[in-house]
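Dumping the structure here so I can ask a few things about it.
Only a single protein chain was left out; the remaining protein chains are all shown in position.
Here is chain A:
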């Protein structure tokens, strides 16, 4: 299956080459296959021969899954759907010849090329970051390295208080490693979570005995005579002994191929509304793409599983002759912090709400669940975003509410319709509505709809 022009058939068949077999590249390939059953589609990746679920990497380390369970599609899927997989690094694109050079020496010709090269871990050039036992966690090779290098480790330090940081803490905790987290912000995931949400996550960190030092940064990493990490130095000059260090200070677009090929880049590969790069017939999507003209108040680089999937699907339409501008729709995301599930729909800023918005927050007295709903302070009272912790909320319902700028009073009255918790779970809607009426007596709400036990909708 390696190298060469796939099929080598007639010119009427589109040759689509996709660099990267992450969720973006694979979504593009599958959508293109549906739209153009006769296209030649080739996926090039140097990470793993088959597509893997990046968010699932931690579960292989935890032992919940085996390595082969990380594959969202069985191996026969690719051959049966005529999606050619090439395990190699794409070294350089020659736009004039419409060719890609691979590390194997092979050259692929394309009619349309999609660069979905993903991210690389972002390090701040700390002294000692190349020592043995110091790494980030992004790719499958990273996971294998972590698996090898955490054997027999007693103490570890995780730098960074975001999603990867807490994942690393959970992974290490499962093997009895004592974990210290260094977090620059004043509370967990300070750039995204409001303090109340962060406090609930803190409860999980405490319950799992993870030590967290907030307002603390990494200044250096110390090695032993064998070149292995033995301690880190924090910004308070404290030396923390450890045998492994996880650097989870974020990721940055993987620009290696784009820069080698003369594509216009900034922080990411610059793309227009159709996700086309500065070169014709070359597109970029997912973590590595940067929108030239992001929508107001939206980020230019979207590094989520969901946005990657959405962008990959969008490009497939464009390259298959149905040009489609990228439209993301209401933001959404989810995560799990140890045992605490998190879902968010729409936008909920971490701090200092714009004056034109109200923020309603209900929290279960036991600190096990939280629901925050932001809404406009003007006469529309339209909901703008929602955070849920320890509760499951129905995506379709919230998407409709957000798109229709539904008034918060209507949302709360019908809140049971968005309840996605399993049967027999305690229903918090009456308590939530009661709390809303206490916080916002000027907008009285009567709960119209609870979730039925034996029916839905």
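A few points about this structure:
Please note the rule applied: a contact is a pair of C-beta atoms (placed from the backbone, for glycine too) under 8 Å apart; a residue touches a chain by one contact, two chains touch by 3 or more; residues count from 1.
Please note the rule applied: contacts and distances are computed from a predicted model.
When the unshown chain is looked up in UniProt, the name that turns up among "Putative solute symporter protein", "4Fe-4S binding domain-containing protein", "Probable tRNA sulfurtransferase" or "ABC transporter permease" is "4Fe-4S binding domain-containing protein".
Looking at A:175, A:211, A:347 or A:448, the residue that reaches the missing chain in the full complex is A:175.
Considering A:84, A:287, A:313 or A:429, the position touching the chain not shown turns out to be A:313 (whole complex). Among A:16, A:44, A:143 or A:271, only A:143 touches the chain that is left out of the view.
Of the candidate positions A:17, A:60 or A:168, contact with the hidden chain is made by A:60.
Considering the whole complex, the residue from A:15, A:135 or A:204 that touches the absent chain is A:204.
For chain A, the residues touching the chain absent from view are 23, 30-31, 33-34, 48-50, 53, 55-56, 59-72, 74, 76-77, 80-81, 140, 143-144, 147-148, 151-152, 174-176, 204, 207-208, 305-306, 309, 313, 329, 332, 334-336, 338-339, 341, 343, 392-396, 399, 420-426, 454-457.
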